[in-house]
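Omission of a single protein chain aside, the complex is shown with its protein chains in their original locations.
For chain A:
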Amino acid sequence: MKSFIIAIICLISGSTFAQSNFEKSMGQAMSLWQSGETQKAAALLERISQAEKDNWIPAYYQAMVLTTASFSEKNKETQAKYIQSAEEILNNSAQDNNSEWLVLRAMNQTALMITDPMTKAKELSPKIIGLYKKAITLAPNNPRAVLGLAEFQINAKKYFNQDTSKECEDVKKALSLFSEEKTTAPFAPSWGKDRAEQLIKECK
């Protein structure tokens, strides 16, 4: 009986220990990222990801950190490395039906496209739109998928001086989805509301 209790306690403390370790480390990674320590944040997320094989969230953030870092990177070679490393992580086919994952894939391909739009836009823009559309089909209430597609199309249409009112409606829809959104898992993606608010201002 006694050993049984000890075992139970060990089990609980063990699992709570792991839980808090995940949350503590994820928190640490987020603050590294916020303070601009991109590579350190990505490294920590890689460690969490390989320790938590069944959880897609650390890998998601690792790819996110690398992809967003590429936007501001001036050195072309480093930029290409960031995009490629993120792409390799995102290629994981187990996540083919994860709407959030597909949104990030679309962002990654957008990062790749804007490195050389003259030669890459033709091939990549249908692919990017396809990824967003699939993300919306999988989860119609995912505000990031709705927002991502609308933003991508607004950018293209602005270039051609075309009417963007349809896309602006989609941004509005994304905004209402954001307010209804309830995050379930710890650290599940919840970003994007600020971006939507910014875009809706530009729509008017």
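The rule is short, and it goes like this: a contact is a pair of C-beta atoms (placed from the backbone, for glycine too) under 8 Å apart; a residue touches a chain by one contact, two chains touch by 3 or more; residues count from 1.
The criterion applied here is as follows: contacts and distances are computed from a predicted model.
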For the chain that is missing from this picture, which UniProt protein name fits: "Outer membrane cobalamin receptor", "Sugar ABC transporter permease", "Phosphoribosylformylglycinamidine synthase subunit PurS" or "ATP-binding cassette domain-containing protein"?
"Outer membrane cobalamin receptor"
If I consider the whole complex, including the chain that's not displayed, which of A:114, A:139 or A:156 touches that chain?
A:156
Among A:119, A:137, A:176 or A:190, the residue in touch with the chain that has been omitted
A:119
In the full complex, which bits of chain A touch the chain not displayed? Write them out.
2, 5-6, 9-10, 13, 21, 25, 39-40, 43-44, 46-48, 50-51, 76-77, 81-82, 85, 118-119, 122-123, 125-126, 129-130, 156, 159-160, 162
